[in-house]
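Below you'll find the structure I mean.
A single protein chain has been omitted; all remaining protein chains appear in their positions.
And then chain A:
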Amino acid sequence: MIDKFKAKFVEESLDNVNDLEEALFALENDMQSKDLIERIFRAMHSLKGGGAMFGFNHLSDFTHHLENIFDKVRNDKLEVTPDLISLTFSAVDEIKSLLDKGDLTEKDDLDAYHAFMGRIQSFSETGSAAPVAEVSASSAPVVDDGEKTYLISFVPKEELLQNGTNPLFLLDDLHALGEGYSIVYTHKVPSFEPLEPENNYCLWQILLTTTESLNEIKDVFIFVEDECDLTVEEVCSGGFEVNQGIKKLISNARNANSLIKVSDLKILLKKDEPAAPENVQKDAEDKEQKKKKAFKEHKISSIRVSSMKIDELVNLVSELVTVQAQLSVYAEKKGENDILGLAENVQKLSRQLRDNAFEISLIPMQSELMRFQRLVRDLSKELGKEIDFVIEGGDIELDKNIIEHLTDPLLHILRNSVDHGIEMPDERVAAGKSPKGNIYFKAYHAGANVLIEVTDDGKGINVEDIRKKAIAKGIIDEAAELSDKEVLNLIFTSGFSTRETVSDVSGRGVGMDVVRKKISEIRGEVSIDSDAGQGTTITLRLPLTLSIIDGLLVKVVDNQYVIPISSIEKIFALNQNQLKNSFNKVVVIENEQIPYVDMRDVFKEEKAEMEVPQMILVKHDDKRLGLLVDEVLGEYQTVVKPLGRYLKTHEVVSGASILGDGTISLVIDTNRVLQMNSSGKFKGKKKEEGKKKEEF
């Protein structure tokens, strides 16, 4: 889990780094731009914050100092100079490397890191004292005149220890003179048996940078002059850096059972001349170069693409699926084997392509869950309620368009749960519950759908209250006989809001009717279940994707329509007698009474006798309805296109799909047909007269 977060952080940080680099390039051309400086500062700030949060401590420290510089720039205490920009550029590389490696453990890296850090710190400090210039001087370590580097080869005799001399003290003394680097050679140590414990078998070479004279160095060994072979040779002026070259030299010498030769060292350090202090920088830069390279070789495991591009891809794939359907129709008509085979291959490929493209457009809900957590936390604090918010199935993936449409309704549902659902702690205790309320957020797959349940263990909804209120508001008739579930679902009707006083929290003008509207816009459904005193569950049923559906093509009079297969339970062929004998538009099939509606009534078409009426049994929740159509034409995979804003509010048709031959067929929203049927709309205003005649 943590790794996942880290990976995500690195990914995001790389975006920040890119942004930073971009801004730097721009800043190079326009050094006065406040906007750019702000942008750089912001990028650094998020790197710092994120770094600290995800345990990239070095990164966080590093950017902190960098940020300090830019804070000064921002406050006009420091001017943007080319030096500053190049320093920042190399800092960006260091940031990349830090992102790549996480916290540093290798000594090498650490040294480079600290060296760099020193440069930045000194820049930050001196930069503020003297805004311009001096930059290059201050960014390098302080150089004193007369500083020289010596190679001291200290080869003690075996008897060294016998008169009480501790060679390590001598080394300490040496290091006190300046910057030193000790190399120990142990190749003279014999194997265990001939080893004389009182003998010394080690020898040392020390690279020392000091301002002291040659004699001062020799003086350190004054007491052991006779017990050792000592050579002190000058290597170069200025300091040195223990780089790869020197290390290689050391290991070569060790392998050859010999010592480093001063001539070799001279060559090595001369290469980096002229000025020794530059070495430090150069070496560091060398390392950075290497790191940069290593970084580039780093495999890119995920890329970020603008969502527009993905939309376009999905659109194109949808088009392809349409064209492929046309090809299939054509191939079948031609009946030639060659072209049939080709058409089949194209179909197979386009299906795979489609599945792939849709997978790309799916994103996990995780990203939105933070907001929900925040909402519940903040709101419960504000209201003085104690709530445990448990999330399950946050890794479920949904079409990003669906997630976009989902956030607002879910926020509202959660707000309702916190505000209306969960009681105050004392109320809860009085009701025999734990003072702490629970809200469960659960997402899971169910067939071609994703279900999201929001459950609270609050006070629930009193069905009688709803019924009374619905009657008072004229939403239902007093005589209406509705199941508890149907009554509960009334809260989704527009003009219904359960709380008398609109609270600050829930009553933001978004009622449950809007929730339902929003959810149905993404072809989802919302239902509610509640036990008074026990709590409420709101369930959202969502499609996995928006644009392609498996549909059944049917014919109503002369027009073709698509019914989504996901909502179809069964298809029956009826005979006229069954319909004629049916009372109140109910047919009995397999000993079950099934209400039906004639789609010709729904579409207000002229009615002729149907030869063999087909009944499509559709189901939503626990409601079923038969849709009577003239003919079932077949199963099609179709791309659903929106009808545009002019027909958006259409009651029955939710979209259109283009058939293989280029003609359009409309997609029937079975859920809406069901709802309209149960609210009596078809019987009511539309078919008033016709209906009466038919019934009796």
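We adopt the following convention: a contact is a pair of C-beta atoms (placed from the backbone, for glycine too) under 8 Å apart; a residue touches a chain by one contact, two chains touch by 3 or more; residues count from 1.
Keep in mind that, in the parts below, contacts and distances are computed from a predicted model.
Between the names "2-hydroxyglutaryl-CoA dehydratase", "Putative ABC transport system permease protein", "Sarcosine oxidase subunit alpha" or "Purine-binding chemotaxis protein CheW", the one given in UniProt for the chain missing from this structure view is "Purine-binding chemotaxis protein CheW".
Contact with the chain that does not appear here is found for just one residue of A:His114, A:Lys188, A:Lys334 or A:Lys604, A:Lys604.
The residue touching the chain not shown here, chosen from A:Ile422, A:Leu552 or A:Ile658, is A:Ile658. Seen from chain A, the chain kept out of the figure touches residues 319, 322, 559, 602-605, 641-647, 649-653, 656, 658, 662-666.
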